[in-house]
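With one protein chain withheld, the remaining protein chains of the complex are depicted in position.
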Amino acid sequence: MTIEFMLPDIGEGTAEGEIVQWLVAAGDAVEEHQPVVEVMTDKATVEIPAPAAGVVTQLLAEAGDTVAVGSVIFHLEPAGGAAPTAAPAPAPAAASAPDPGPADDEAVLEFRLPDIGEGTAEGEIVRWIVEEGAEVAEHEAVVEVMTDKATVEIPAPAAGILVKQLAAAGETVAVGSVIFHLAGAGAAAEAAPSPPEAAPVPALSEAAPAPAPAATPRAPGARVLAVPSARRVARELGVDLALVAGSGQNGIIRRADVEAHAAGAPSAAPVAVPTPQTVPTPAAAAPSDSRQRAETRVPFRGMRRKIAEAMVRSKFTAPHFTVVEEVDVTDLVRIRTQAKAIGEMDGVKVTYLPFIMKAVALCLERFPMLNGRLDEATEEIIQCGYADLGIATDTPNGLVVPVIRDVGTKSVMQLAKELGALAERTREGKVSREELAGSTFTITNAGNLGGILATPIINYPDIAILGVHRLRKAPGVVEGPDGDRIEVRQFMNFSLSVDHRLADGADGARMLAYLRTLLENPGLLAL
Amino acid sequence: MANLTLLQAVNDGLKTAMRDDETVLVFGEDVGPKGGVFLATEGLTAEFGEERCFDTPLSEDGIVGTAIGMAMYGLKPVAEIQFQDFIFPAFDQIVSEAAKLRYRSGGQYTAPLVIRTPYGGGIRGGLYHSQSGEAYFCHTPGLKVVIPSTPHDAKGLLIASIQDPDPVLFLEPKALYRTVKGEVPEESYTVDLSTTRKVREGDDVTVFCYGAMVPVCTEAAEHAAEAGISVEVIDLRTLYPLDEESVLEAARKTGRVVTVHEAPRFCGYAAEISAIIAERVIEYMEAPVTRVTGFDTPFPNTLEHNYLPDHRRVLDAIERVHAF
Partner (left out) sequence: MSAYEMLQVMDADGAAGDHDPGLSDAELQYCYRTMLLVRAFDDTAMKLQRSGRVGFSIPNRGIEATQVGAASALRKTDWIFPSYRDFGMPLYHGVALVEMMNNMFGNSLDGSKGRQMAVHFSFKEPIHFLSISSPIGTHIPQGVGVAHAMKMKGEDSVALISFGDGGTSSIGFHSGLNFAGVWKSPAVFLCQNNGYAISMPTEKQTASDGFAVKGEAYGVPGVVVDGNDLLAMRQVTVEAVARARAGDGPTLIEAVTFRMGGHSTSDDPTRYVPKELVEEWEKKDPVPRFEAFLASRGLWKEGDHEAIYAECMSEVKEAADAAQATPGPGLETIFSDVYAEVPDHIRAQGEAAFDLMRRKGDAAGGGGEFPL
């Protein structure tokens, strides 16, 4: 291979040289180190020797020419195999290099374990739900982590490929440490909320910026993040930063966001891509029912308020905390089959939903802290003693969430009947505005989205939402008098998302455990 | 007008100053008949004789110490330290003596001297021919620190430094000695110390730089322009005392700041720029006040090109602050 010989920097920092004379002619054979050309710089006149033995095939400058350092001045055809090979460029990733990340060139999202319960410092990896190399959808559960508060599923903040798990099952990791790498996290939101005590302005790592920022959920306990110019403009325009959605990384408010807010335009930031369950329904007046329906009003003060102060109110950005439970519904299936037959006699369609609603209402009696909503005006969390359940429903006109009142006072069959009537009215578009408002808790059907887990988005300003996943058959362990055996069982998963500002994850976990108890022993629903 | 390299402009500046003022002396190692290892002092001994341009023994502390003495006595010494990497034996004389003489004597004694020295990387000089030590000296009240990046500025700032009544450390970016050419007036002229130079006008991002980083930042700005980002590039020129107002104005203009230097990051000069901005115009910042610097390691030889900030790295920072 022809060597294209470039004029080297002969003395520290010379930039050019003048060809004084060629000491060989084109076509001449030369030895390694044999002088080929005499070059004059302002430091010295030197002879440039051949870098290898071979034949000088071409002279590319003439005597008297001034050539720049680095320009090719002659071609040399090295003698067979005699030329020492030039060293290849240094390989970027040698043995001791830090983890190079994904093979492709996309930015890798370093997902950090968030503070799942107020002030948890660490969590134990229970199990990885997504394998390395697998694709994940936004909000899809990636890993199950146990803290001293609860076992939770951590969802992916964006769609992508889980390229690396950075902790093993059984390992305890600190909040804030990177637990997985997500590649190709493109247009969607940045990493999940950072730990509350992190510096308010996210550290500027050298990763590429997220191309299309979306408003991201703020971390529990985080202050309002705003760039300094946004603060100044907010002050000048009299804008409350807590009301502004941030379009920057990690939800930071930019100046443009404040200006847009002041101008009355919708926030420049697109909302986190809503799942079908998300329909912001402002809290409406309580239904005018003459019955005394108990409510407990908890002052929204102190720690709760402090946390919430930082939150955006106009759009949904509540921090979610999802607990997931897998329920063996084999017995429920049997009972529902019986109930379905009975219902058909009355022209009532009986699905699983009335059973679930009933179970949920019973749960909410025990866990009223999950049953209710935030009243911003009075700065109170309303914990309800009655269960008005919103049922997220897909219609030709889009998603609506009609509400069934006082579920706890109704039987399964009554609920089934009411559901049927409501569904029909909803499909025909005849459901009233009052029927669409005032849920204390929402149930959503996540089963048709595929997968067995999700993190449903809370129906703001509710405290919680329950997602119901598809019924499926799977092997299960059944305990018997002769020991354990494997049987084909029926399962249904439930994902309970809780607004962590307003209730504890531990309560969510407990409620879900109770729900499971009820649904696995459906006879209890009659109590 | 002449079209000169930065090195030739230094040489021209010395000649011009020496012609105009016979108290101006030049001395150091190899500056006499050899004309300096970079040829910065070529021709001076021939024109002005050995009394005015001469070689010294191999002793930086002696060079600066005697320069202080000469300056005290009414001469205008322009001492050369062969490479900034070798200045440290003279650190005591510079920091404890030259910089503090006026202050401690109530003005009875002063040291109007200039120390010229090539600094910075880019010539494969390894650990000891590539250092950027400007931060050590900017941390020294009483001293002035000047860094030209163009031939025009080199001559004008040098003459201004020679005329300045205070001690000036004149750092010459050796990487630019022969690679930058420009128009230089033939007569004597000065470029005021403590003024910055706007290299490029822009509205989206402000880049502060000096020395050999100026062409690097200019190239990054051109690439940024192709991507639709308008970058203002400011050459700081005199690092100390700094023209703070022009820095604040340029920072405030865009709210997105990147400061670039070769020297290591921690306690580097960019930290001072960032602090000034944070104190005075934080409310106009749209993004983190960012630095692109050499790493906090000694200066490597083979991997020099990875160590020095190049236009990729500067452009990356520009993109980041722009998108924040």
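As written, the chain order gives the labels A and B, with residue 1 at the start of each chain.
In the analysis below, contacts are C-beta pairs under 8 Å (C-beta built on N, C-alpha and C of every residue); 3 or more make two chains touch, one makes a residue touch a chain.
Note that the structure is a prediction, hence the values are computed from the model and not measured.
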| item | value |
| --- | --- |
| Contact partner of the left-out chain, one of B:139, B:200, B:265 or B:280 | B:265 |
| Chain A residues that touch the omitted chain in the full complex | 5-12, 32-33, 43-51, 69-70, 84-94, 96-98, 100-101, 105, 107, 205-208 |
| Missing-chain contacts mapped onto chain B | 29-30, 32-34, 37, 55, 57-62, 83, 85-86, 88-89, 122-129, 175, 179, 212, 215-216, 219, 265-266, 295-298, 300-303, 305-308, 310-313, 315-316 |
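Keep this in mind: only the chains that are shown with their structure count from here on.
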| item | value |
| --- | --- |
| Length of the line joining the C-alpha centres of chain A and chain B, rounded to whole Å | 48 |
| Chain B partner contacts - residues on chain A that touch it in the complex | 9, 12-16, 42-43, 90, 201, 204, 206, 208-210, 227-229, 231-232, 248-249, 252, 254-255 |
| In the complex with chain A, residue positions of chain B that touch it | 5, 37-39, 122-125, 129, 174-175, 177-179, 255, 282-288, 290, 302-303, 316, 319-321, 323-324 |
